[in-house]
Structure formats: C-alpha cells, structure tokens
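In this view, the complex is presented without one of its protein chains, the others remaining in place.
Chain IDs A, B and C follow the sequence of writing; residue 1 opens each chain.
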Amino acid sequence: MSSTTSNRIRVAILGASGYTGAELLRLLAHHPQIEITLLTADRHAGQELGAVFPHLAHLKVPRLIKIAEADWSKADVVFCCLPHGTTQEVIAALPRALKVVDLSADFRLADVDVYAKWYGHAHRAPDLQREAVYGLTELAREAVRRARLVAVPGCYPTAAQLPLVPLIEAKQIDADDIIIDAKSGMTGAGRALKEDMLFSEVAEGIHAYSVAKHRHAPEIEQGLSQAAGRPIVVNFTAHLMPMNRGILSSIYVRLANGTTPADLRATLVKRYAGEPFVRVVPEGVSPATRHVRGSNHVLIGVFADRLPRRAIVLSAEDNLVKGASGQAIQNMNLMCGIAETTGLAQEALFP
Amino acid sequence: MSSTTSNRIRVAILGASGYTGAELLRLLAHHPQIEITLLTADRHAGQELGAVFPHLAHLKVPRLIKIAEADWSKADVVFCCLPHGTTQEVIAALPRALKVVDLSADFRLADVDVYAKWYGHAHRAPDLQREAVYGLTELAREAVRRARLVAVPGCYPTAAQLPLVPLIEAKQIDADDIIIDAKSGMTGAGRALKEDMLFSEVAEGIHAYSVAKHRHAPEIEQGLSQAAGRPIVVNFTAHLMPMNRGILSSIYVRLANGTTPADLRATLVKRYAGEPFVRVVPEGVSPATRHVRGSNHVLIGVFADRLPRRAIVLSAEDNLVKGASGQAIQNMNLMCGIAETTGLAQEALFP
Amino acid sequence: MSSTTSNRIRVAILGASGYTGAELLRLLAHHPQIEITLLTADRHAGQELGAVFPHLAHLKVPRLIKIAEADWSKADVVFCCLPHGTTQEVIAALPRALKVVDLSADFRLADVDVYAKWYGHAHRAPDLQREAVYGLTELAREAVRRARLVAVPGCYPTAAQLPLVPLIEAKQIDADDIIIDAKSGMTGAGRALKEDMLFSEVAEGIHAYSVAKHRHAPEIEQGLSQAAGRPIVVNFTAHLMPMNRGILSSIYVRLANGTTPADLRATLVKRYAGEPFVRVVPEGVSPATRHVRGSNHVLIGVFADRLPRRAIVLSAEDNLVKGASGQAIQNMNLMCGIAETTGLAQEALFP
Partner (left out) sequence: MSSTTSNRIRVAILGASGYTGAELLRLLAHHPQIEITLLTADRHAGQELGAVFPHLAHLKVPRLIKIAEADWSKADVVFCCLPHGTTQEVIAALPRALKVVDLSADFRLADVDVYAKWYGHAHRAPDLQREAVYGLTELAREAVRRARLVAVPGCYPTAAQLPLVPLIEAKQIDADDIIIDAKSGMTGAGRALKEDMLFSEVAEGIHAYSVAKHRHAPEIEQGLSQAAGRPIVVNFTAHLMPMNRGILSSIYVRLANGTTPADLRATLVKRYAGEPFVRVVPEGVSPATRHVRGSNHVLIGVFADRLPRRAIVLSAEDNLVKGASGQAIQNMNLMCGIAETTGLAQEALFP
C-alpha cells in the first residue's frame, strides 16, 4: 500500500484473525485503489496485526480492535469474516451507507426456510437476506455491480457451480443425476481448535466428512435449481486431505440425449471465453490444485467417461482465493466500479 | 526371524528393491513360519539389502542377486514384484514345483484379449494365465488354497471389489451405474523415476490421472462382471495425493428397487462377519486411510445419499499392505496351509 | 492378544486417549505375555476405545473409565500417560504393589530443585522422585530390572543421550561445548488443542520453539552431567516440522585432544554392539527418521566436520516408540523379567 491514500476506498475487515482475513490482507496489501482503515478481531483486540500474523507484521495497518469499538465513518466497504450465525446481526447493525462483502454463510441461502433447516435457527435478518446478492461473480456480474450486500459463495459451491450451471442451462446434462466428489485442503475448515484439525490427525490420510449432510449441499442445489428452473438435489461428498489450500471437484454427470463430452467442453469454453479467472484446460489435461495455489483462477477439465452417456467434469480452485477472499475482492471491485481484476493478478505459487 | 529355520517355508522375493518388495520384507521379517532364502534385484545385484533399504539393514537375509543367478532349489515359494510385462516370462521360466505369488498385473486379467487391449501386447504365457487364481482372498479363499500361481489383485481393485462384489451378488445395487472415485497415496505409483512423482510436484496438491483409461478399470470390471453374471462397465477415476500410503474409495451406487442403505450395510456386515481383515465400521463413522496405515485391514462404511435411491459406500485400505504385499502374504499362508493371519497382525500406525 | 490370558501380566494404561496411549496399545496388542485389563481416560470415560481410536476398535480391551473408578487389584503394571504435574499425585496414590512405568516428565529430574525451577512448583511426591529410576534402557538396564517405578525419558533426551553419554564417559568430546539441534515431528507435541498444532500452521514450514528454555534441556544435562561427573550445560534447540513421527538430532561436538571422529564411531560401535535397538550406521550413511518410523530403533551416525577438531553426530528415532511408548515397554519387560525385546520387533514402516 502506498502512503498516498487520498481518494482510495477505505476498507474494514471484521474478523481479521482467521485465514480468510489473512488472505484478504495478503491480497489487499497491494491493491492500488484501497486503503485498510479498520481491522477487528475481538479475541485479539489491542494487538498489532503482526502478533496474529507475523508474516504481515510489516504492513502499515491499524491495530486490531473489537467490533464494538469500530468507527464506521472510517470505512466505505466492509469485508465480514465472522462465524456463521453471528454475522447476520453484526451486518444488520452496520450503517446502510457501507457496502458489505460477507464471507460467512449467513446470506448465501435465499430461502429462509432452507437456512433455518440447515443452520438450526430462524434467520435474524431476513430483510438483508432478501437484499443480498449471491456473488458467484462470473455468473452474477451485473447484480453484483449494483449490490450493497454481497454474499461470497462457499468454497465448495464456487468450484461446483462454475462448471455445472452453464451445462444445466444448456440442458446438456441430467440435473437429477449429479455426483460431486470434492477434496479440500485444511484451510477450508478454518482456524478453530478442533482435534480433527491437528496436524497429526490429518497428515498421511484422507476421509470423507459430513457425508450427505454438508451445509454446502443446499447452497450448490440453490444455484443448480435456478439454472434448471426446478428443484435439484445433488450428491455432494466432501473429503479432507493433507494440504493447506485447494479444492478439486470431480463431478460425474449423465449426458442429455444427443450430447457428447465435446459438447460440454464447447459450452464451457464459450461461456468462459474472455473470463480472466476461469479457464477450460486443453483436452486430456487434468486440472490440478497445485496449479491454482494462491491465485484467483479456476481450472475446468472435461473428460469422456467409459460409462456410456456419461462425462467427468473436474474443477480446481484455491479455496482461500477464488473460494473466499479472492472472489470477495473481485466482487468489491465490481461494487466500487473498479476494474474487476484489480489486486488479483497473482500467478499460482507452484511448486 | 529366528535363527532356527529348519522346517520353515523358504521364500524368494524377485524384484526386492521396490516398495512392494520392502513391504514384503517388513512383514515377513517376523513371520514365524518362513525364512527368506533368495532376494533378487537386477540393478542392485551384489549389494546388501541395507544398501537399498537402510531400515532393513539389520535383517539376516541373503545379498541381492540377479534373477539369472537364482538357485531355485533354495525356495518353496516365490513372491514376484517385477514390472508388468516382464513378469509373465520370468514366471513361465520358473520350475513348476514352486508356488508363485505374483504382485504384478500380468496374471490378473483372465481374458487374454482384454489383457492385450489394455497392455498393448499379446500375453506371453496364456497357459499360466489360465492357471492363475485371482487372489482377492476373502472372495476366493478356497481357490487360493489350491492354487500354485496366485495373481495378487491391484490396490484399487481390492478396495473397490471388496465392498461391491457382495452388493452386486445380492442384487442390491444397479451394476450398470457405479462410480468409483479413488484417492491414492504415492507409493501406489511405485519407485520409478518420473517427474510427476517428485516431492515438489505432489505436495500440496491433488489431481485425477489416467482419467477413463486407468488399467485397473478392466480388473475391477472383471470382478464385478463375474458377480453380476454379465459384462459390467464402471466409472473408475483415480486421484494422486500427498500421502505415502492409503487408498480411499468413495463409491456412488444406485439402489435396486426396494433396497435401502441399511440393506447394503447388512449384506456387508454379514458377508464379512468373522473376517479378520475386513470390517464394516459403525453407522455414521467415515473410514479413514490413517486408520489402516501399515495394517492389512480394510474398513468399509455405508451412508444414505441425499439423492433418492442412491447410497455412498466408502472403503479404506493401505495400498502396500492389503492392496499388495499384505494380501500377497495372506494368500501365501493359505497356499502353504498356514493360518491365514500369520505375520499380518500389525495394528495400524496412527498417527 | 490371544484369549487365553491366564499367567499374563495384567496391564493398566492411565490416560489412554493420547498419542502415547495409542502407541502403547498398538504395541501391546500383540505382546504375547501381557493382557490389558484397565484403560482410563477421564474425558472419555464410558466410551469404547474405538470411539477415541477407530483404528483400534477391533481390540478386545476394556471400556475407558475414570481413574477414580479403577480397581487396582486388576493390574500388575501401570503405564501412566498423564499430563505433567498431575501425574505425581496419581502415582503417589497407587498401591505400592503395582509396578509403574511413567511416561510423563514428573519423575525424570532427580533434583527436586531443578524440577521446581523448570516446572514452576515444588514436587509433590519427592519420596517417589528418589525411588524412581530413569529408564534410558541401554544405559540403565540393571537399575530398571530392579525398579518399581521407572520414569521413561523424554523423546529428545533419548535421542541426545544415547550417542552423547558414551562419548562423554570416554572423555572423547568436550562436554562444555555441545550443541544439539533437534527436529521433531508433531506427535511429540501431543494431542492437545493448540493453534500452532493445526495442520495449516505446520504444513510447509519449520521453526524453532522454546528456544533456550525447553524443558528437555535440564533432563539432557542431568544425564550428561552424570556421565561427566560434573555439571554440564548444553545448547538444546528444538524445531517442529511437518511430519507425524520422528526426531533427528544433529549434534555438534568438539573433540578432545588426540581424538578423531573415527574414535567416536569406535566408541559407539563398541558400546552398542549387541544392542537390539541401537545401531551405528556405516560410515557415510546419514541416519534418517523415515528409517525408524514405527520401530523402536535408534540410528546413530558420526561424521568428521570441516571445522578442525570437531565432529557431527546424528541420531534418529521415532519419538512415539523409542522416544516414549516403545522404551516404556522395553522397561516393563525388564521390570517383569521378560525378554527385553518382547512385543517390540516391528520393522520401520517405510515408506
């Protein structure tokens, strides 16, 4: 960040001590059109950022404070990285003049009944729920541009919907027979203290979790239902594996009559032509998470299946970037009338 | 190994310098009824075992020699850990008095035309091919007992067939709609020098490989076709990930009419009751590769799918043990009239 | 464990839900002369072992109970895997008829003042402290044989003292100029919930911790001081790195006048000749933690330094086996008059 900050968009980050907060800071530190004016982290209030994230100790940013201490007149845009559930009340209490980019799940589900079912309580800000725009940027660009409150999609739903929505809209796959086998790195589970997130519980292993009851399933289904024009249910099976970043979605689809895997590829190539962050990889190339690590890119591959009338669609993203903080900034850029790719030009860190 | 080796079965290991060779040595070192009398490794001929595997330097075993130098009168059983393709000629040249446990793919496919199609050349020992017993032990115990030549199943096929064969035999799933998404540790790819096996190409990443053309697909299909009584094709999609050992198979199946996920579970529980190495884990528990690391166990779980009329079957194994050398020893024990679990009692090494 | 358990030594494990508890269970499960009769884990009391360690769910062992519920008449030997500080009171309350193998730090420091200084409180069982034998087996075999209470050495102190004590006793190195740079896998830090033990905080990184104030320093110094016959202080610098198991100690020593690196090697070779678990590797070979993973072995290497009159001594162990539970069992075997290696014959799990 340069020291000349006049005219810059003033940015607040709420809940800056988690991984999505760190990732916002990493990316925004060199965003030429913003300045960071507010950082909150209730448990770490009073500390310098470097006490929580030593790798960012040299950044010129304000000290961490409690949300209750925030002077909202200092901000134009708020990134909200708070836990699910508490977020809705915090955002409801913010001045309406602030643009809000929320990285929690609180405003992702448009249907408050679905929300209540999956999160175990009635939504506490249903008006905001209605106002919120679901920020899967490539598929909602114009709505995001006009939005005041954007819900950043979950990491898994981003990786699943980007390839699937265009295929369903094109009626090239059977929307009632979709299996999404997703493999995620550990940052997707956040920085909370849980035994199953300890190094020694994770290294040298893989397992499925929340089988058939993962909260990202209704979010994926919401997007696919919109694309299909009718309610869609999917198999979404998430796995945790020993890497920091990355989601690989291996998606198994049944082809519509007369459709070939090449047709799927053509649809996706056309849909994402010109998109800076979504790329369909060449035929025969297998998208790998290591090729998007640290970048805002999504890679999509399409393969014919040995099973007749089926295809395999693979997508890879970095869960902390396109799956969270990168997409959040992409949305902010649009909401603020800035070029969409600003601050997001990093190449993947390979190896 | 004790020094009193009279009456022990004399074991030769061909190709002892690879990972399956090392794993045989690890397990056989404390097998009370065998002694190791011959070790070959053409590229390392003349060396002590410790030069290739320092962790085994203290074992009292013979020096590595070339296959051509082997005195077959010193062995009762031969474990063959040679590359695919060359194996068949080596085994064809062995004295008929030897029992042979082959860990390559050379004798796994009963149909020589299928072999030729997937391996690119006509089989060079079709008579042996006919003689060979496919050693998926729990499903072929009696045939293994009588066999002279056993083909040890591939690592992926073991993890896939153990749960699927009983379900197909029970006609509880649609054998034409099976999707097997498998995640493997790197030892499954062997010890050969390939760029994509370097640490820095693998760590912090995951990707699918050989999509829709992996050679383990026809092997899985062979077993499932036998179970179904008709030709079966499956989706088998393999992924490589950063761990040494382990395969997790996430298998997506369509239920037969009137069948529930609980029925699948009941079938598997019944089928594997009393089996020392195959366990159906309790409802709600997700099989994890870390819980079988270094052991000959296979864990199987069954979950209802959110998609109606579908279920999810998960299986975990150590690819080097039950997926290779452990199952090889299990078969040898049967072939030699020894208790099947001898030498295979190790618990998983967790963490 | 066989079902015929008469005449077997009856073993209790206190604090069975941590990693050293799991490792004791892994190893004792196939120890032919013991049976496990008591398992405690206060937070998990009432649960089956499989709820805490799914990989051990098939073992025939008692349910987990609270320590307060234990019927001590059921046990002959107690392994104590409780946290530092609470251990001393638990052990003080045990019937004197029980043999006790303690894996905590509570009885390792013979000098109660040193204990008080490093652990922040006066020792609460000083009589037991005096009774306890420091169980670095190879260097204290006879005392262990006669002991009722053995303190199992810490993981780092085991890896450091085994090579250093003989060299100091032989007066071949300057005991006042010893630098021990140790690198440890994460299980050494236990199973407690701490942010810096989360997978994403550890993977892809290394750092030193507790620099110049690690509690294993006084323990190492106690052993070296005994060997030297005068107080010794050392540099002991511990590092945490992304692996589950293993400690590599790179030890930098100054040679006594007229001593060569070859002399150090000769001393260690002679000292550990015939030892089943300690091996000096051949000249030029670098001890690697992967070659002792899961085994009770320690590998020691000696190299000349480029600095004149200095040498480099490297030692590798598995911190959970020789550095904790393996050495605990080795001691128990001696205390009970069983062959020392019983139950400890596993080879390293490589890869």
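The rule we apply is simple: a contact is a pair of C-beta atoms (placed from the backbone, for glycine too) under 8 Å apart; a residue touches a chain by one contact, two chains touch by 3 or more.
Computed from a prediction, not measured in an experiment: that's the story for all the values here.
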Options C:92, C:116, C:179 or C:339, residue touching the unrepresented chain: C:179
Sort through C:241, C:256 or C:338 and give me the one touching the missing partner chain. C:241
Among C:17, C:225, C:259 or C:289, which residue is in contact with the omitted chain in the full complex? C:289
Tell me which of C:8, C:30, C:58 or C:310 is the one touching the absent chain. C:310
The missing chain sits against chain B at residues 19, 185-187, 191, 193-195, 197-204, 242-244
So which bits of chain A touch the chain we can't see? 19, 22, 25-26, 29-30, 50, 53-59, 186-187, 203-204, 244-245, 279, 281-282, 285, 288, 290-295, 297, 299, 345-351
What is the set of chain C residues that contact the non-displayed chain in the whole complex? 177, 179, 181, 183, 185, 200-201, 203-209, 211-213, 217, 233-237, 239, 241-246, 248, 250, 252, 286-291, 293, 303-308, 310, 312, 314, 316, 351
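As a working rule, only the chains that are shown with their structure count from here on.
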Distance-maximising chain from chain B - centres being C-alpha averages: A
With chain centres taken as the means of their Cα atoms, state the distance from chain A to chain C in Å. 45
Length of the line joining the C-alpha centres of chain B and chain C, rounded to whole Å: 35
Using mean CA coordinates as chain centres, what's the gap between chain A and chain B in Å? 39
Within chain C, the set of residues that touch 2 or more other chains is 19, 186-187, 203-204, 244
